[in-house]
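Data block below; observations after.
Take a look at chain A:
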Amino acid sequence: MPAVLIEDVHKSYGALEVLKGVSLAVEPGQVVALIGRSGSGKSTLLRCVNGLEAFQSGRIEVAGHAVDQDPKRLRDLRKDVGIVFQSYNLFPHLTVGQNIMLSPRITKNVPQAEALALAKDVLAQVGLSDKFDSYPDNLSGGQQQRVAIARSLAMKPKVMLFDEVTSALDPELTGEVLLVMEKLAKGGMTMLLVTHEMNFARTVASTTVFMHQGKIWESGPSAQLFAAPQTPELRNFVKAGAH
Partner candidate 1 sequence: MRYQFQFDAVFAEADRILNGVLLTIGLSFGAIVLGLALAVLLVAAKSLFGRWVGVLVDAYVELMRNTPFLVQLFMMFFGLPLIGLRMSGTEAALLAMTLNLGAYATEIIRAGVESIHRSQIEAGMSLAMTRRQVFQYVVLMPALARVWPALSSQFVLMLLASSICSFISVPELSGTAAIIEQNTFRSFETYIVVTLIYLALALSLKVSLLWLGRRIFPRLSSVDRLDAKAEAA
Partner candidate 2 sequence: MVTFGWPEAFFIFRAAGWTLLLTAIAFMIGGLMGGVLAILRLSRIKLLRRFAAGYILVIQSIPVLMVLFMSYYGLSLFGIELPPFFAASASLAIYVSAYLAEIWRGSIEAVPFQQWEASSSLAHSPAQTYRYVILPQAVRISLPPTVGFLVQLVKNTSIVSVVGFVELSRAGQLVNNATFQPFQIFTLVAAIYFAICFPLSRLSRHLEKVMNASRPH
């Protein structure tokens, strides 16, 4: 049973159709990269998976939850599906540790001691144990993004979504974030990532999906897709580099 099942999804913003019948399946433990130009619909598709965007027709099922706009069902879904944003979105008034502990405590009623241990554990996983009591403003972009990943991990998700998580970072800071993501992938996490990092997609993602004008244009095993693009659009995209 796929971890993420997207079936013939259509989405429009008013008169503008941005997803024109997208179907995709992600198996448990699989890492899928979504690439494409701005406006191709890749971020919109990702945000549909955890309900941040609504879609007009089609079906999405993730981690055993059907995706609709019912608030209670969405909350249950979000306990199993984590998302990391381009602008990290850490809570600035809480320390790193408090950022990570907040949701497990208030949505899953995890007791304080257990939440503390959990937070320290995920923070160690992303290599930032010494920042437990720091505030987000005192961290670099790369560090904040790693904390954001840890915050999602603390919810013990079955699926993790990544929305261009390195695009806002200075080049020298992307490496540390990609390293963490690679570790997660090797650990068997099911991951769906929208990215501009072609190298990362090719080496870490088992499958790469190229989107163009709201449709899946090409998809297949990453190495093959990059080595031998079938369509001129993908060929041009790869040639133009990351952007």
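Selection rule: all candidates are chains of the complex that A comes from, given by their letters.
Note that in this section a contact is a pair of C-beta atoms (placed from the backbone, for glycine too) under 8 Å apart; a residue touches a chain by one contact, two chains touch by 3 or more; residues count from 1.
The structure displayed is predicted, hence computed values, not measured ones.
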item	value
Touch assignment for chain A within the complex, options 1 or 2	2
Candidate 2-touching residues of chain A, taken from the complex the two chains share	50, 52, 71, 74-76, 78-79, 82-83, 85, 87, 89-93, 102-103, 106-107, 136-137, 141, 151-152, 155
